[in-house]
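With one protein chain held back, the other chains of the complex are shown just where they sit.
To keep things simple, chains are lettered A and B as they appear, and every chain counts its residues starting from 1.
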Amino acid sequence: MKYLMTTAAALCATAAWAETPVLTVYAGDYFTSEWGPGPKIEAGFEEICDCDLQFSTGDLMPRLLLEGERTKADVVIGLTTDVTAKARATGLFAPHGQDNSALTLPIAWDDDTFLPFNYGHTAFIYDETRIDAAPTSFADLLAMDDDIKIVIQDPRTSISGLALVLWVQAVYGDEADAAWAKLAPKILTVTKDWSASYGLFTDGEADMVLSYTTSPAYHMFAEEDFTKKAAIFPEGHYFMAETVGKVAATDQPELADAFMDYVMSTDFQTLIPTANWSLPSALPEAQWPEGWAQLPLPEKVLFYSETEAAEVQAEAIETWRATLSQ
Amino acid sequence: MARHTQPINTCRVTGPVAAGAVFSLILLALAAVASRAQWPVSFGVADWAALRFTVWQSFLSALFSVVFAIPVARALARRRFAGRQLLVTLLGAPFILPVIVAVMGLLVVFGRAGWVSQGLGLLGLPPLSIYGLTGVVLAHVFFNMPLATRLILQGWQSIPAEQFRLAGQLGLPPSVTFRTLEWPVLRQVVPGAFALIFVICLTSFAVALTLGGGPRATTIELAIYQAFRFEFDLGRAAVLSLLQLVVAGSAAVLALWILPPIAVQMGRDRPVQRWDAQGAGLRALDTLWIGLASLFLLVPLGAIAVSGVMGLAQMPVLVWHAAWTSLWVATLCTCVLVMLALPISIWLAQTQRGGAEALTLIGLAASPLMIGTGWFILINPFASPVQLALVVTALVNAMMALPFAVRILMPAMRQVITDYGRLSASLGLSGLALWQIVVLPRVRAPLGFAAGLAAALSVGDLGVVALFADGDRATLPLQMYRLMGSYRTDAAAGAALLLLGLALGMFWACDAWGRRHVDG
Partner (left out) sequence: MLTVRDLQIAQGVFELHATFDVAKGQRVAVIGPSGAGKSTLLNALGGYIPSTGSIMVDGQDVSTAAPDQRGIAMLFQDGNLFPHMTLAQNVGLGLRPSLRLNNDEQGKVAAALDSVGLAAFGDRKPGDVSGGQQSRAALARVLVQGKPLLLLDEPFAALGPALRGEMLDLTSTVARDTGATVLMITHAPEDAERAADQVIFVDAGQVEAPRPVSEIMDNPPPALRAYLGR
């Protein structure tokens, strides 16, 4: 009975809201869970837009490519830097209309279609209670004892795994295969995605894990655990960002533009660190939440643009595969 | 003119129609994927390496699963002890475990920081490293040995008690009893079990990725996953799916070809007294096998429980919603499965040929991702695939469970036809009455088992829903995965325990329904 009444109430509410314009935002799978950034973003935007923001989550790229022109999305949030080329090629997206110079990324950003809303770098995370001498450079990492075990992700199935392959490529270039050969005996296993790797690390299966420079922040601020550290290398760290794009065929162009404005707002940007466990894309370090500015971050940042990545990616993955298959 | 009078004549149309529907739904999906492909398709060295690894690890996994299952099934078949039925049910548990949950449990026991390694450490020995082919095969044996044990145990129990009585009376030693009574049954059951496990392992990929240790351990299913989700190369995905269908399909056909027709004998379902196995040595041996199997299969389950209990309190309410979603998806899947499996299995039982059974294995040989994507393409012009995500998931799960259900049901159907076919015909039982009065009561036990299996597999499946689901339609495994992806490993462990409970609970409920009031 109670259930029936709730349903009836919900139906009435829907009817009352029917006049309210709806902005449909496609987002990655994790986005709308109660611990993800979705609910906060939804609440924040609905406060100012007089609209109903509805997230629709799933595998972004397969879904966009399968739906094509029939897509119901007005805005797509969460497209990572490695898929922007593919997303651009669909022709579904319109210019984001924001000023790229307002971004505070460690790299120059001149893409006028996809707007970054957060960023991070790949890094190897270790537990200082388990590792005596953490590597202080990439060369150091390769020279470590083979008994120290690392888990990484597959570049063919995971964004962070791909970033690692490009990272090695950026640092070692033609000698990437030699670098992989040195790393190979230390690699405990290669997992499909980041979650599985990180689980192996926190369960104590592996001594180090390929993750992000911001991973220690979660342990520090959410768990008050200060033992998890990112090894920072002077050779540089590979840059990754998540972007938001406006669908050209949207039936809510004004709302979509308003959402883009909102992404660049201080309100949105200050949400990002603790809701998304990543760094804000357009917020000076001085305004980061307390403690975040103390997070060790690399001085040198490596990044291949879309076109550069397209040139080296296939070969880099093949080098990885061939070397680790031996 | 020859007059053909079959003792039982039912589902001559619905059986082939149901089997044909399954077949065409899968082929339609493949065609839909292929239609969106960009040709020509690249097919390289890495793909051939994946094919080789896939076949080799499947072979080893099936071999070890069956080899270890034989002594365990034999021990279970000839020993009666308190809690035996519970043990048999529990030993079946790994098979219905979600892969991620099971791998979690295996690592707690066999991992580098696991209990075994810690024990070795105390003795000053280096830790165990199961990553690589060893780990993949270990995990597959963990999953599939219970299935092999159950299938072989069923075969063993099909030997009438009267025959063992006769053997006892003749004073046949265990070796002769084995050769004359048990070996003929084994020869019938083992190739089928081997084929089934081989095909299951052919399509496995999450295990290979977590425990494989690197790109050496790439399976075809993994390559399909890459093609779909990351390269979005539908042509490659279609070719790989087809390759998988052909390899797994021909393996199935080949294995079922050598499978002799199953001979059915009448026996009474009374506890089997074994006069040949009373020696102390054999008792000790059987105890050892049962003990080892229990340790191997149950300790990782215990590990999941131990690490999950603490996380239960930390689970957000979303997890309970997801559990509810999973429950109804599994229920729908089970209903669909029963409606497909009953007509197909009785039709196949009447055709007297084992070969047609291979058709149903297509549900296993086909990649769930391929089916999901194909239907997405087919549904998209007419309706929102996201809205139908859970229904599609239930359907795909039912198709994946179908081969198991048919294998489980068919011997019972054959038995019904042999034992009661003429009696039913002489009484004019046909249609619904035949099902109500004769068939369903006689196949109730295997039907309950098959339904339980389907429900549990569906509860634990992550495959298709990941491609479709949006936030409101998450199943429990998906929600657990999301927790893992948000650093919430404790809550994820809690969700894993809930998932374990739900899968076992649904299986137990169906199986218990089947075994209640079984007599005669």
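Criterion: a residue touches a chain if its C-beta (ideal position, glycine included) is under 8 Å from a C-beta of that chain, and two chains touch if they have at least 3 such contacts.
Every value quoted in this text rests on a predicted model; they were computed, and no experiment measured them.
S.K.: Over the full complex, note down every shown chain the hidden chain is touching.
M.R.: Contacts of the omitted chain with visible chains: B.
S.K.: Sort through B:L27, B:V116, B:L282 or B:I437 and give me the one touching the missing partner chain.
M.R.: Touching the chain that is not displayed is residue B:I437.
S.K.: Pick out the residues on chain B that sit against the missing chain.
M.R.: Residues touching the hidden chain, for chain B, are 1-5, 7, 266, 268, 419-420, 422-423, 425-430, 433, 436-438, 441-442, 517-520.
The working rule: only the chains that are shown with their structure count from here on.
S.K.: What residues on chain B touch chain A, complex-wise?
M.R.: Interface residues on chain B, with respect to chain A: 46, 49, 100, 104, 107-108, 111-113, 129, 131, 135, 205-206, 209-216, 222, 225-226, 228-232, 316, 318, 373, 376-377, 380-381, 384-386, 466-471, 478-479, 481-489, 492.
S.K.: With touch defined as at the start, can you tell me which chain A residues reach chain B in the complex?
M.R.: Per the touch definition, chain A meets chain B at residues 29-36, 38, 55-59, 61-62, 65-67, 70, 72, 86, 149, 154, 156-157, 184, 187-196, 198-200, 202-206, 218-219, 222, 277, 318, 320-321, 324-325.
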